[in-house]
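To keep things clear, I will list the structure first and then write my remarks on it.
All protein chains but one are shown in place.
== subunit A ==
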Amino acid sequence: METSESNSYRMRFKKILLIGALVVIAGIAVYTFLVLKYDPSFVNLEERLLPASLEHPLGTDHLGRDVLTRILLGSQLTVGYGFLALLLAVAIGVPFGIFAGFKGGIVDRILMRIADAFLSFPDTIVAIVLSGLLGAGIENLLIAIVIVKWVNYARLVRSTVVVERQKDYITMAKINGLSERRIMVKHLFPHLIGHVLVLASLDLGKIILLISSLSYIGLGAQPPAPEWGAMLNEARPYFQSVPELMVFPGLAIVTVVLFSNLLGDFLRDKFDVKKEVA
């Protein structure tokens, strides 16, 4: 009784947090569209390294650019590309996994060995090598991340499909003469949405971190693009005199990663099968 009460309390807490996050995001969107008055790459050397003021709520950087503007527009880059990478990874991995799992036998073995080959190197290293090979730039970084991440979805989906495929309702659908594509799309896919959503929301944080860290070492977004990781890198020489320059983009990354993890936890609880039974 008590545990279920504290559970529901925790669920509510998470809900409030999530709604709060949504409100913040909406607020930011409104702010960037209505209030924002600075050019993120406008260089004004007379106003360099200013402390926080009404004019510049988070101060200015070493080239006199408004930090708040850059962080807010950077969210489009960091979070936007993060989402895009995630979407592409899901769009490749899910059909791949469904197909391999549903076909089974030799097709499954071949496809999954391909996936294993992708999995056998650590994410970050592969991403660094690929974006190094393709040349620095956020588009190439995107490609590298998709190549690294889609395998997780393929594997997750396949493992679920392999279990579901053996159940009678799939056999029944085959017996009823439905096409394999229809079975995969209408009878198998809805089972997977929950799992994929949970993994995706947990992955979003990791992808954002990856984008930022690769941009930090100069492989992702190139200056003057206001990517958070790149901003951290640019602020590095001024760390001792103006530490805020590193703190704000850092905070932005932490916040986004934290919320995407919370979202993942929340969704995982929501789709928890055990809870349905109880």
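Things worth noting here:
Just so it is clear, a contact is a pair of C-beta atoms (placed from the backbone, for glycine too) under 8 Å apart; a residue touches a chain by one contact, two chains touch by 3 or more; residues count from 1.
By our rule, contacts and distances are computed from a predicted model.
The unshown chain of the complex is recorded in UniProt as "ABC transporter ATP-binding protein", chosen from "Molybdopterin-dependent oxidoreductase", "ABC transporter ATP-binding protein", "Sulfur dehydrogenase subunit SoxD" or "Transketolase, N-terminal subunit". Here the missing chain is touched by one residue of A:9, A:31, A:121 or A:169, and it is A:169.
For subunit A, the residues touching the absent chain in the complete assembly are 103-106, 108, 166-169, 171-179, 182, 186-187, 190.
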